[in-house]
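Only one protein chain is missing; all other protein chains are in place.
Then we have chain A:
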Amino acid sequence: MARMISIGRVSSRLGGVALLALLGSATVFFVMRAGSGDPAIAVLGEQATPEAIAAFHRKWMLDDPLVLQFWRWLSSAVMGDFGLSMTVAGGTPIMKLIASRLPNTLFIGLYAVLIAVVVSLIAGTLSALRHGKFTDTAATSLAVLGISMPDFWLSYVLVYTLALGLGIFPSYGFTPPAESIAGALYSGFLPALAIAAPMAAAFTRILRTALLETLYRDHVRVARSLGYRDAFVFVHFVLRNALIPYVTVIGLQVRYLLGGTVVVERIFGIPGVGALMVDGAFGRDYPLVQACALTFLLSVLLVNFAVDLVCAALNPRSA
């Protein structure tokens, strides 16, 4: 399968990722600087003396030409140095903050994708095979409900029923995967489920539609008439074709999924990049918000790159 993905395609896609990352950094940087408010006042307070503000500007070199500031910021960012946070613990390196929190965010994100994929594969297949029957109606109605349930609202429903009501899961707090994988799987289940539910709904719908479109195609009928078993025909001739739009949609949903971590991390007290970004937003910590936004951007770009490769592997025509 790997043979089908040409090196040229991979490198041109990687070039696109790098270009978008560069464009994104520039946009984030300049939009941030063009926005309202002086970080000095945000950090030092409205009553800060002009001398203190001037000293703050000198310290963070805010009076240099913007292009120079951008160049300095970009060249150190490429080396993995995002500078110091203006608010958190009086100047912790931002890279250290992000490095300690990114695994938690990625863990929750991946966990949510996993739940959504498992649920949607089952629900989507069942409702396509039992098209028009009760199972189908139930699965489709549940999917519409799932889409109408924003993650932060679902979080509270889950906390109220499964955590406070039945006491099966903790309602707050998170064991990082670095400490204990089992603990992270357990404590991360509710937040991951809250993010996964709308995804699962979207995935189920796309899989159902894609399966229904392929189930009655000629090549499937031919395969069946040749006497192959139903299960074999389904896996090799139907599912494989239907997986292409399915995987594409998973890639498209990644940005909603990572966006969802922001609120859910706050609700469940998960120390992730999203919660860090919200803290930075409240403290007007410009370099921190900037670095978090870029981290999210890079995550999405890399996931989409991977999804593209998977799609190419699934579909020999597009290679």
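FYI, contacts are C-beta pairs under 8 Å (C-beta built on N, C-alpha and C of every residue); 3 or more make two chains touch, one makes a residue touch a chain; residues count from 1.
In this text, contacts and distances are computed from a predicted model.
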{"item": "The complex's invisible chain, by UniProt name, from \"Cytochrome P450\", \"Xanthine dehydrogenase molybdopterin binding subunit\", \"SufE family protein\" or \"Peptide ABC transporter permease\"", "value": "\"Peptide ABC transporter permease\""}
{"item": "Omitted-chain contact residue, chosen from A:V233, A:I270, A:V300 or A:L314", "value": "A:V300"}
{"item": "Among A:L207, A:L258 or A:A312, the residue in touch with the chain that has been omitted", "value": "A:L258"}
{"item": "Selected residue (touches chain absent from view) among A:S6, A:S148 or A:S180", "value": "A:S148"}
{"item": "Interface residues of chain A (partner: the chain not displayed)", "value": "20, 23-24, 27-28, 31-32, 34-37, 144-145, 147-150, 152-153, 156-157, 160, 164, 213, 254-260, 262-263, 266, 274, 277-278, 280-282, 284, 286, 289, 292-293, 296-297, 300-301, 304"}
